[in-house]
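Below you'll find the structure, written out as structure tokens, and then a few comments.
A single protein chain has been omitted from the complex, and every remaining protein chain is retained in its original position.
For reference, chains read A, B and C in written order, and residue numbers begin at 1 within each chain.
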Amino acid sequence: MTQADPAAHCHPENKLCMPEDARRRAARRLSIARGHLDSIVRMLDEPDVYCVDVLRQIKAVQGALSGAGEVVLRGHLEAHVATAHERGDTLEMVEELMEALKYR
Amino acid sequence: MTQADPAAHCHPENKLCMPEDARRRAARRLSIARGHLDSIVRMLDEPDVYCVDVLRQIKAVQGALSGAGEVVLRGHLEAHVATAHERGDTLEMVEELMEALKYR
Amino acid sequence: MTQADPAAHCHPENKLCMPEDARRRAARRLSIARGHLDSIVRMLDEPDVYCVDVLRQIKAVQGALSGAGEVVLRGHLEAHVATAHERGDTLEMVEELMEALKYR
Partner (left out) sequence: MTQADPAAHCHPENKLCMPEDARRRAARRLSIARGHLDSIVRMLDEPDVYCVDVLRQIKAVQGALSGAGEVVLRGHLEAHVATAHERGDTLEMVEELMEALKYR
């Protein structure tokens, strides 16, 4: 992977965009998590489902979401946070990220 | 809500079953989380999606899953853990629950 | 380990007490965490300390606190939650525990 061009904006309004690779990888992981979540909803149709089995499945989906979140976060740090000083928006970028990471 | 009958088992193999009310409420919450997750996957089809917006949405779904997990956990504690001493399976029930709660 | 006596209260006001074994093990773990935390505070006296080293040490102490919390939680589930139905205070016990587990 090459380092990002700090001036790269993907459209005219000057908004930063998610790196293509991170976007595709996050989408793939979230699709899998959605399928898994689907199967938990179906599990709950069965009257004899056991609580701890459901807790374990929910935990697994949460792990998958965390994994997707890490892909997005890594792309953001590389493409947008690491170039903030050059763009001159360090404080805004860090404030925004700290807010989004809270309670992670 | 009435207290659970410690001897209540919902089917012949003696397996404990999730309380009906918790089952329906967890299913409802997980269905909503699934719809939300669906919308994040669609968001990621857009080439100009912004990383921090995706992080925020993933965090929101994780919050919804935690909420569903709390419904399941509460039902399990009330119906199965609080009656464990009477059934004589306290250590097994607690061990199983501690394992399922790890890294929550 | 023998199963708890559901009627056991360690003092006249009828308050439930922490099992002796869990109490000693939690105290030992928390003492170690305190020593570790002490060393981080000293680390921060050095002007050339590196942020990521501090983050790693804080994470290690948080892991130690989680470990101590697990010891306490396990003792509580075994001694007090598993016997709640017999005492007739299931709903109060579960409510109290759910509140204490939040955002863990």
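Just so we're on the same page, a residue touches a chain if its C-beta (ideal position, glycine included) is under 8 Å from a C-beta of that chain, and two chains touch if they have at least 3 such contacts.
These numbers were taken from a predicted model, which means no experiment stands behind them.
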* Which chains here touch the chain that is missing from view? -> A, C
* chain C, residues in touch with the chain not shown (by the definition above) -> 10-11, 15-18, 20, 22-24, 26-27, 30-31, 33-34, 37-38, 40-41, 44-45, 47-52, 54-56, 58-59, 61-63, 65-66, 68-69, 72-73, 75-76, 79-80, 96-97, 100-101, 103-104
* chain A residues touching the omitted chain (full complex) -> 1, 3-4, 6, 70, 73-74, 77-78, 81-86, 88, 90-91, 93-94, 97-98, 101-102, 104
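Operating definition for what follows: only the chains that are shown with their structure count from here on.
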* Structure fact -> For the pair chain B and chain C, the C-alpha centroid-to-centroid distance in angstrom is 23
* Asked: chain B: which residues touch two or more other chains?
  -> 73, 97, 101, 104
